[in-house]
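The complex appears here minus one protein chain, its other protein chains still in place.
On to subunit A.
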Amino acid sequence: MAAQLPANLSPETVRTLSEERDEPEWLTQTRLDALEALETLDLPDVIQTPGRRWTNLEDLDFESLVDPLGAEEATERVTAEGVEVLDFETALAEHPDLVEERFGSVIDPQTNYLTALSVALFTTGTVVYVPEGVDATDVKIRTEMNGRSLFTHTLIVTEASSSVTILESIETGEEIEGNRYHSNLVEVAAGENSYVQYGSLQNLSENTYNVTLKRGRADTYASVNWIEGNIGSRLTRSDIETTLSGDSSESKIVGAFFGHDDQHFDVNARVWHEAEHTTADLVTRGVLDDRARSVYEGVQDVGREAWDTSSYQRENTLMLSDDSEADASPKLIINNHDTEASHSATVGQVDQEDLLYMTSRSIPERTARNMLVEGFFVPVLEEIAVDELREDIESLVAARLRE
């Protein structure tokens, strides 16, 4: 379903944004094309069953949420040896050809209404470029959102036989009245035999609508691994996707979320197996309290030419309250029979026997429950190579449990 073009958006707005950043003509044009496409593009698909849409993106009031010229933020970028971690203006000045070639190569700006809006209006961006053979750890991008809306774009390019771990975090700095909107697009182009682990942590204030699309393409022997923690926001729509386009490429998607009050998380993990001998592993764990709601879709799509595929998916939701709701739809789409694939999903509550065991050892019930919830996230936390991200998620979970 198409949303309306907000009246406060015009080609002039986009030109102003582009001119302020001294952008090349191709980028201005890409933004203008995206803006124009808004009139015809649809919102991304949400899961629908008879009589019900699981997430209502139609209700987003872009008119009041989007303030393109009032974006305020503070971004800190920590680089590592041999890697270039650049804001967009610098990247355009220093690597004009690279950015022109790669921008929009993994995520088509006109994929849907939300991506086009993001490309037309992004004011903050980071380019991470890892040259051939470089191994880098602990690249960090920390952003604080201060205005009504913020649109950001992250472009990661790894050359052959390089590796990098990246942590990107977003949180709210200054509190303001009313609702807010945050959008982030992340493109990963992983060259042959390169390794990317990209971790992200979202802890926005709970008056924020948060939309992110992260998509990677893995060349031969490459690995694209995603880790995502969603703690904050009013509503989050998050899509993490990998196209395994090179033979023997791999992807792991690890997700964790913790919802309370009336938070809504629409989390989607998708993998397309397009080449031979590719492997994917999707693991998501979430906890819901109060009236919080989660919608999960996982897709393992095995193409006709994807011989010798291995593809696994697990999703587990822990419900702490009767008023919460968890919806799950793990999908397998198999077009090549030379495949080993499985998926599973479970929903349940804190194990009563475990609880009894702990309380009988004189641990107060509340403490025991909190320990079990923290323990529930362990299998996901173990996958995280970046210490800081793991520790941050642990402490945010612990903080929420003590509220």
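A few comments on the model shown:
The rule is short, and it goes like this: a contact is a pair of C-beta atoms (placed from the backbone, for glycine too) under 8 Å apart; a residue touches a chain by one contact, two chains touch by 3 or more; residues count from 1.
One rule holds for everything that comes next: contacts and distances are computed from a predicted model.
The chain not displayed here is annotated in its UniProt record as "Fe-S cluster assembly protein SufB", chosen from "Carbohydrate ABC transporter permease", "Glutamate synthase alpha subunit domain protein", "Fe-S cluster assembly protein SufB" or "homoserine dehydrogenase".
Contact with the omitted chain, checked across A:R15, A:R77, A:R234 or A:H343, is made by A:H343. One chain is missing from the display, and on subunit A it is touched by residues 47, 49-50, 304, 317, 319-349.
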